[in-house]
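Working notes for the structure below.
Missing here: one protein chain of the complex. Every other protein chain is in place.
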Amino acid sequence: MKDGNHSHANVLIPDVGLRVKALESLLAEKKVIDPAALDLIVETFETQMGPKNGAKVVAKAWVDPAYRKWLLEDGTAAIGSLGYIGVQGENMVALENTPEVHNVVVCTLCSCYPWPTLGLPPIWFKSAPYRARVVIDPRSVLKEFGLDIADDVEVRVWDSTAELRYLVLPMRPEGTEGLSEQELASLVTRDSMIGTGLAQSPSH
Amino acid sequence: MKMLTTAMVPTVLATGDPARVDIEVTPKFKAGDKVTVVNLNQIEHNRLPAYIRGKVGTVTADHGVFVFPDTSAHGKGPKPQHVYTVMFTARELWGEAGHPKDRMYVDAWDDYLDPAS
Partner (left out) sequence: MNGIHDLGGMHGFGPVVVEQDEPYFHEEWEGRMLAMMIACFAAGVYNVDRFRHPIEKMDPHHYLLASYYEKWLCTVEQNCIDAGIVTREEVDARHAQLMKEKAA
């Protein structure tokens, strides 16, 4: 730290959970917030928002060429048709991975993330190492995630600086010809829709 | 001030804050245009990461008209303008450290971009 006197303990807010509680109780007394509405928001996130939603979008795009085309042309409308649009997913763009192109998403300035399709972001997505390095050295970051990108593949890094939110459409794994849409969705990982992973193969 | 009630929660979560403005604004650029990013060093809020300032890129998409954060953050109105995706080569941004095949895509408002000379 700058003068050698800072420790983590006196930089961070002490007992931060109690300060959140303090603010919540004051805002409730002043009728700015309703704690019952807060309960419902938490419950909605925990039960309805997560990568299972995005996985359904991807699986549908794998089996339905017309949907895939729509998704790539107008992500907001195509994702909205399945109901996964809303707060922090108001304007959606889908990015297609191919044998020639690998897409990966970051928000260097903040930690923006498509909540309705992927839920809340994992800690690593919000962390300084990821935000700092994936733009300047994406291949070494992807390697840490177990992805070895061949030299002749183009890596496209997308920094969501504005109000557009990005969802990677991973490649459909080989050996999945006979699988149902639901079975396919179970192969779609969160990281494959950020671009730091691939969809799982059925033998996984 | 309108307090959020439980009845309003589903609508608020399903609507969010689109930031998209439904008005006609003439775009300064179109897909394919070469642009130079302005060298902005204002102390107020903006969405222009330092690593693209002064760099030359190519507009790949026009996403339509959005509220402008630089004014919106400071009570100076929405100043609606087009948002584009701009593509930069990794070499343009990072020199020899950039992989020759790699590309960086960044979203930028009209005010952040000048025509590349």
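The chains carry the letters A and B, assigned in the order they are written, with residues numbered from 1 in each.
We adopt the following convention: a contact is a pair of C-beta atoms (placed from the backbone, for glycine too) under 8 Å apart; a residue touches a chain by one contact, two chains touch by 3 or more.
Model, not experiment: these values are computed from the prediction.
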{"item": "Of A:V32, A:A77 or A:A150, the residue in touch with the unshown chain", "value": "A:V32"}
{"item": "Candidate in contact with the missing chain, chosen from A:M92, A:V105 or A:V135", "value": "A:V135"}
{"item": "Residue of A:V87, A:V101 or A:V153 in touch with the missing chain, whole complex considered", "value": "A:V87"}
{"item": "Residue numbers in chain B that touch the chain omitted from display", "value": "1-4, 8, 12-13, 17, 19, 41-46, 49-51, 67, 69, 72-75, 93-94"}
{"item": "Hidden partner interface residues of chain A, rising order", "value": "1-2, 6, 8, 11-27, 30, 32-34, 37-39, 41-42, 45-46, 50, 87, 106, 108-111, 119-124, 126-133, 135-136, 141, 144-145, 159, 163"}
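Note that in this section only the chains that are shown with their structure count from here on.
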{"item": "Distance between chain centroids, defined by C-alpha means - chain A, chain B (Å)", "value": "19"}
{"item": "Touching residues on chain A, where the partner in the complex is chain B", "value": "31-34, 36-37, 39-41, 44, 85-91, 93, 108-109, 135-139, 151-164"}
{"item": "Parts of chain B lying in touch with chain A, wherever the complex brings them together", "value": "1, 3-6, 8-10, 12-20, 47-49, 51, 63, 66-67, 83, 85, 93-94, 97-99, 101-109"}
